[in-house]
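As you look at this complex, bear in mind that one protein chain is not there, while each of the others sits in place.
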Amino acid sequence: MVHVPNPRPTGDFRVSYAADRTIFRTRNETMAVMVGLALVALAPLFFGGYVLSQLILIGIYGIAALGLNVLTGMTGQISLGHGAFFGFGAFASAWIASRGIPVLIAIPLAGVMTMAVGMIFGIPAARLKGLYLAIATLASQYILEDFFARADWFTGGTYGSLAETASLFGFQFNSDARYLYLVLFWVIVTFIGVANLSRTRDGRALVAVRDHYLSAEIMGINLTKYRILSFGISSFFAGIGGALYGHYLGFVSAEGFTILLSIEFLAMIIIGGLGSVSGSLLGAAFILLLPQAMEVFANALATVVPAIAQGTAYIKQMSVGAAIILFLVLEPEGLVHRWRMMRASWKLYPFSH
Amino acid sequence: MNTSLLVQLLVNGAIVGMLYGIVAMCFVLIYKSTQVVNFAQGEFVVLGAWVCLSLVVSMGLPFWLAFLFSLVFMMLFGILVQVVLLRPLVGEPVISVIMATIGLSIFMRSTMNWIFGNNAVRFPQVFDTATVQIAGLNVETAYIMSLVLSLFVMGLFFWFFQYSRWGLAMRATAWNQQIAQSLGISVGRVFAMAWAISAVVSGIAGVVIGLVSAVSNSLAIIGIKVFPAVIVGGLDSIVGAIIGGLTIGILENLAEFVDGQYLHVGNMYSVAPFYVLLIILMIKPYGLFGTPDIERV
Amino acid sequence: QEDSVLVGHLADYTGATSFVGKQYGPGVSDAFKQINADGGIDGTMVELDTVDYAYKVPEAIALFKRWVGNGMVALQGWGTADTEALISFVAREEIPTISGSYSAHLTDPQGKNPNTRAPAPFNFFYGPSYSDSCRALVQWASEDAKEKGVENPTFVHTGDNHPYPNAPKEACASYAEELGFTVAPPVVVPLAPGDFKAQCLTIKDSGAQYVYMGNLGGSVVSLIKSCNTVGVEATYMGNPWAGDYQTVEAAETQNLIFPSSTPFYGADVPGMELVKKIVENGEGQVGDRPTHHYLRGVCSAYYMKEAMEWAKANGGINGKNIRDGMYQKSDWVPEGLEGVCSPSTWTEDDHRGLLKVTINSGSFKDGEAVIEKIAEIDVPRRDEWLGQ
Amino acid sequence: MGGFCLADQENTLLRVDGVSLQFGGVKALSDVSFDVKKGELFSLIGPNGAGKTSMLNCISGRYRPTEGKIEWRGDNLLKHSINDRAKLGIGRTFQNLALFGHMSVLDNILVGRHHRLKNNFLTGMAYWVGGARREELAERRFVETIIDFLEIQHVRNEPAGTLSYGLRKRVELARAVAIDPELILLDEPMAGMNLEEKEDMARFIIALREEFAMTIMMIEHDMGVVVDLSDRVAVLDFGRVIAAGQPEEVLADEHVKKAYLGEEDEVLDALADEQEREIA
Partner (left out) sequence: MTAEAKVSDNAPSKANDTLLSLNNVEVVFNDVILVLRGMSLDARRGQITALLGANGAGKSTTLKAIAGLLKTEDGEITRGTVSYNDSDITYTAPDKKVRDGIFLVMEGRGIVQDMTIRDNLRLGAFTRRDADIESEIEEVYRFFPRLQERKGLAGYLSGGEQQMLAIGRAMMAKPKLIMMDEPSMGLSPLLVKEVFGIIRRLNEELGISILLVEQNANMALKVADYGYIMENGKIVLDGTGAELSENEDVKEFYLGGGERRSFRNVKSFRRRKRWL
């Protein structure tokens, strides 16, 4: 038997089953995450609105992308409607808050509402597979978009609706620095939630459905239930993300939640790494920062080749497309995979080839 | 009930649906041979239109010549895309390839914006009579051209997949690239052919659409609009694509009729096909003509 | 004494609204280039940071935050999506914003009208709101109908279910009714171009003589072409972004009626000198034939410039002072742009800067667009129309 | 040939009665009857395409017989959904491997415990509160005994998809065992194995009966294995039972020889020799 190196670092011996099922595999990893969290938590001390707003948006999109990762990465169901669920969450939270319910409660409630809607739109998943399902979710995208434009009572129709500022005992989350903590809280809760999910019964069931639904069913897994549940869980996260987004902007308008957003969410998880919890955040960061980085790149290019100054806007867009393509060609399994491979070869060095 | 309006709408639906059918066929072609859903399909369509238009307008070529040249161009473009983008991705998960087509669509869209601008530009008059009357409805001649072409292309595709050696090879590649390779099929060549053919047919569709509604980059939306058509017909069925296209075309118009005459809720035209899509899929999970997956353990 | 101030500029050159974004945006940036060349704001240079945000809200927000971090004093905004998303931000950060989004609800800074949902105290735009230009169009249409002897004419609104086309929907319909029109149910036409024969058949069936088009660019072109094919005989009326010589040419339309709030490039008015200079010294993105959207961009820039001058003289160039600068003059025309920018007045409780609407007709004749001014309408400043 | 051994009802765990299965024109099974008694090892053999796997599929629920009855402990099995059958106590392995390729071996096996676990997505996400942690760890302990038993400790954490064929078969067995079934259906457990590995597998199968008290129904083409391990054998050909009974007597059947075994066969010859010796 050829030894397949364990993706887990060597020299790490566990003495209990509990230790074998931890989220983070090594103390170093735990440390790294802690330090990362601490850095983000301290960010308001060092950075201005720009960096903070980027962190906030990465967190928000990361939560929603994480939801999509549960659906697509874990359960293997591609969704082209995630952007609409994200939007639904934003509207739902704004609507709930406008009924006098505190925003901090409205956010999870919006998540639950979105979950319910997601499960309704997930019903076709009981019968549909693969791309047929993907296109059915495209239908949910358009149906929801239409609903947003139409349901005046709920969304304010095409004008959109105002989302109140979150507050807790009079403490207003009305600056980026403050809002960052609210988002950070949800990031931690959701990411730990999904990490836990993937090491427990229902999470395994979802992955089993993805990998081999026929045998999963024979192992006692109710396919219909888990396929729809997976839509539910994923929409829950989309709803939370959307709610946070709505209250961050203070205003929710239907036009932000188009198919393009859905596609961006897909891009996030594919680039971050399908099925990878931390990849969702990385992917969100990548997709969010890429156009900005390309902006800088295009401008720099224009100073060297002045002839293209006219085209910087296009060059920027083109390079976003090109970056996605290059990324996939060079690292089709996602950022997280790259990271793991790097780590694996460090550990194996000098024994790797 | 306003029968003559209904009839006109139905005729319109059938004719526009035929065009959806052609674009849908391009999807099916790519899907059948590579299992990839091409999100840049709409951009392919628009590219074909732009190329033909600029050959006519800036080079002053006669339309038919320009049309031919643009099809040749599209073929080369399809191959180029394959070589640059898809060949390196051979063997990668399908979802990565799909994502790459999304990247491609972003890239193409901005490049075309740059080169061709983002205005709507009309074709100079091509046909002597711009419209013909069918059942009381004025229909652009270009559509008639597309109708003839699409029937022809459909027949060709059907034969191709059913009987030709390369058609078989494409289906095998879609099933499993490793298996296809083991049979001596050059997966790269299959991809190149599929993309070239699909690009050419998209080009045809693009020129027709351009003749009818002026060329502009936002026409690329058709790439997403035909998804329901593809699915209703069944992802892997050429005939299904045409029927799906017709179904969606007629549905849109029917929805417009019901909405315009009775409901007045607005937007039914764009949304109704999606409701119907869901209903059809709930009854027939593989569309009307799609082949069910093999479920064997 | 600072020697430069930062003004953010959101432009859409590649996104959904780039068809007109590529005209308006360069108008703003070329104008500021000229302003700086002419000595800036009494010696203070304006550092205009133009970024193509491709009509993407998150990018607009990110840019906004970055600019605020860098000490931005004012914002040149663009579309509905970003303007709406930024309303509360600009209010909180006190960044006066002039945008290309003419939604009427931006005109009620204090929320005086009980129907206003969200007051927008720091938002401005140059020109009549979508609602007011539509009102002007129906007013023109009612006279036109009278002239043609049409009794009880029918009006129909077309446009996508989207804030921008929808903005004037109700306002305009109720005014049309007031003027004696029969108002047919609105017809939804997608913003993306396509084949709209189905919608056109509905329009034809409704018997409408006056079709208001809430969309812009390719969609308007497609609508006109499709409707001509099915034989709709109606007068098409566009919103402030829907009509220009490019659209007329692409659609080969006869008689497209559209509003404008500046003359067209090359018109014989004193201010055109400056505009020509701006175009010449500009980046050349619009070629030698800018549309009136470009001119509106120029006006937006110059109003902001003069408000900044007032601010500089009255406590320094900061957001709040610039906002107050906007309130200082009535029937205000920026210096050097006489005849280009129409006299406008903004006040603390009414941001309807301009209520005079020029109505034009565009026709495609002999391979060229011919545009004529056919009327000038003064929309009444009714209280109940504030913010509506 | 119809049913056989309708004897003592008590001991009958599974009873297949007149089952037919049709796919379009293909009649995969026609009027198949047999029963499986508690604690025995029942083998189903027959030429390729005879309908053996289809029979297992009917029992595990993948296919629904077009005709006939299947009873589980005297109760109608066909009314239970596929996923319920695991709960009833029916587990199986697959002829063409059907592991969860991207999951670790450990998780694959834990999936077998699915129906025994109580935690759900909510308690699972909360993990530390609500008992999910306790439960998971307890299950983990149980699963480790299966891992030890099947000697796959060294690949515990590997993704199942990268294992070699033989190991994957073993993991699949482990997963079926984790269901803790009363009846375990094995579809060609020894295919693709060399002698040594077959011997290992035989060992496991015997242990399943003796230590885990499972009833086993097995499809296998290796006659050595079939003869040595089974209590009873049924032979299918073209969807019909053509012979049934004790292994030796079934294999001696002319019809079976012709349809399935071929005229001369080393293993069989060896078997025959052995038998003769025993008889002698």
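By written order: A, B, C and D. Residues from 1 in each chain.
Methods note: contacts are C-beta pairs under 8 Å (C-beta built on N, C-alpha and C of every residue); 3 or more make two chains touch, one makes a residue touch a chain.
Since this is a predicted model, take the numbers as computed values, not measurements.
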Any idea which of D:L44, D:I90, D:I146 or D:M193 touches the chain not displayed?
-> D:M193
For the full complex, which residue in D:V105, D:L167, D:I184 or D:V241 touches the chain that was left out?
-> D:L167
What residue numbers in chain D mark contact with the hidden partner chain?
-> 23-26, 46-53, 95-97, 162-167, 188, 191-200, 202-203, 206, 221, 223-225, 228-229, 259-262, 265-268, 270-271, 274
If you put the missing chain back, which residues of chain B would it touch?
-> 90-91, 165, 168-169, 171-172, 175-179, 181-187, 189, 291, 293-294, 296
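Simple rule for what comes next: only the chains that are shown with their structure count from here on.
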Note down the smallest number of touching-chain steps it takes to go from chain A to chain D.
-> 1
Report the most central chain, judged by the distance from each chain's C-alpha mean to the global C-alpha mean.
-> A
Identity of the chain that, by mean CA position, is farthest from chain A = D
Could you grab the centroid distance between chain C and chain D? Build each centroid from C-alpha atoms only and quote it in angstrom.
-> 74
Where the CA atoms of chain A average out and where those of chain C average out, how many Å apart are those spots?
-> 37
Which integer distance in Å separates the CA centroid of chain B from that of chain D?
-> 49
For chain C, residues that touch 2 or more chains besides their own | 14, 161
Counting only residues that touch at least 2 other chains, which ones in chain B make the list?
-> 110, 113, 266-267, 270, 295, 297
Using the touch rule from the top, collect the residues of chain A that touch chain B in their complex.
-> 72, 78, 124, 127-132, 134-136, 138-139, 142-143, 146, 149-150, 214-215, 218, 259, 263, 266-267, 270-271, 274, 311, 314-318, 320-325, 328-329, 332-333
Name, in rising order, each residue of chain C that touches chain B in their complex.
-> 14, 16, 18-19, 22, 161, 185-188, 190, 192-195, 197-199, 201-202, 205-206, 217-219, 221-222, 225-226, 229-231, 246-247, 249-252
Using the touch definition up top, name the residues of chain B that touch chain C in the complex.
-> 2, 5, 8-9, 12-13, 16, 19, 110, 113, 118-122, 130-131, 137-140, 209, 212-214, 216, 218-219, 221-222, 225, 252-253, 256-257, 259-261, 264, 266-270
